[in-house]
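All protein chains but one are shown in place.
Now for chain A:
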């Protein structure tokens, strides 16, 4: 084995990012690493490259335990990494980027010609023919990516980790990159390939490993798997044939529904229809980057729709930006809690009051006593574990941060609340409480759209589930049809979904 991990464990406050993961990479293979966001892929890579220090477990390189403390040390051991972005310096030439730190010198002075010759030598066998004196940012992204690979291979030479290398490439460039990757594999390098594009995974990899919630789920030769099996492994699906327990209590169809007709955004999500009825939970399932979050952003006006109409009982609803959406009684708890959700430096009180104050307008401040009353009320109702309302929210655990975001929206008494991955990366207790909370507010007539990778969770809370694939709403399951197997089939297979939709 070229590179192995044994019982690799890494914990962050509130979550176990890696839980005793065993992973093996052979020389001369492309090994895909798969999993939804938060599955532990990037944590695993960061432990391998020394960006994170592991809590326990071993990393074995050629059978010997290694302890990389930085990218440089990992490189010296033989592990090179190419990230999706931020690999090279756009303001230097190709040759300078390739040779940075080991430029040929004489009497302390760089020899430009020798440097160019070295750079050209490093690029040999990669099938690109460029003037190495060109500034890097004048090259295409694919060429930049290959230059980054050439540098990583030259400096480390044994293991190459490619983290989403194709995210910003077009089909022709992907083919060019894959030729390079195959060439390196045939030279005996072990290559770890991380991508959300399953077609590419099937095209390039020899074996694949699936992680979920920080745990190793499966490792298989690619030839032994089909898409269905792979997606089943990636998405949480432990209970067979769970059906919605909400079947008996259908949503109120008489009330004031919000109707989205033909809304969408070119390049992000194809136009779709959606009717949101009071007291209804709509689930949205699909793989990462399938168009789930993009749908939510259009629904909330974070990305304005370029087609279609939105109406309710009172007529047209203006959703051209989040402010108008909030004014219309919408709320949106985004997927990336840390960057898009909480304001870490502000206190619990300030975070809870944020949306309510924004809706009132900043010219009419809410009195401090009133703010404190609202904050304390939600801290009690949602059981937010904080010593008091004045603690900066960044110091709370993930689950409690999520509750603060929920409290922020609940304080505005919205009629339609969108929750993007509300339970990701939080502990079991908080998880259950958030699901309970969803049921509670829905019983009072609020509508909720939940986006989740946890199918069982969707099945448990949703009246209806919409399945998104390739930036299109491909199926809608209602009533007795809401079960994980059907959702999985709709996600995986175009033909199956046509049946379901019909």
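The working rule: a residue touches a chain if its C-beta (ideal position, glycine included) is under 8 Å from a C-beta of that chain, and two chains touch if they have at least 3 such contacts; residues count from 1.
In this text, contacts and distances are computed from a predicted model.
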Name the absent chain as its UniProt record does, using one of the following: "Ring-1,2-phenylacetyl-CoA epoxidase subunit PaaD", "Monosaccharide ABC transporter membrane protein, CUT2 family", "NADH-quinone oxidoreductase subunit H" or "Cytochrome aa3 subunit 2".
"Monosaccharide ABC transporter membrane protein, CUT2 family"
Which of these touches the unseen chain: A:1, A:110 or A:432?
A:110
Please identify which residue in A:65, A:90 or A:262 touches the non-displayed chain.
A:90
Just one of A:101, A:267, A:315 or A:361 touches the chain that is missing; which is it?
A:101
Chain A positions in touch with the non-displayed chain are 71-72, 75, 86-92, 96-97, 100-101, 103, 105, 108-110, 112, 135, 137-138, 151
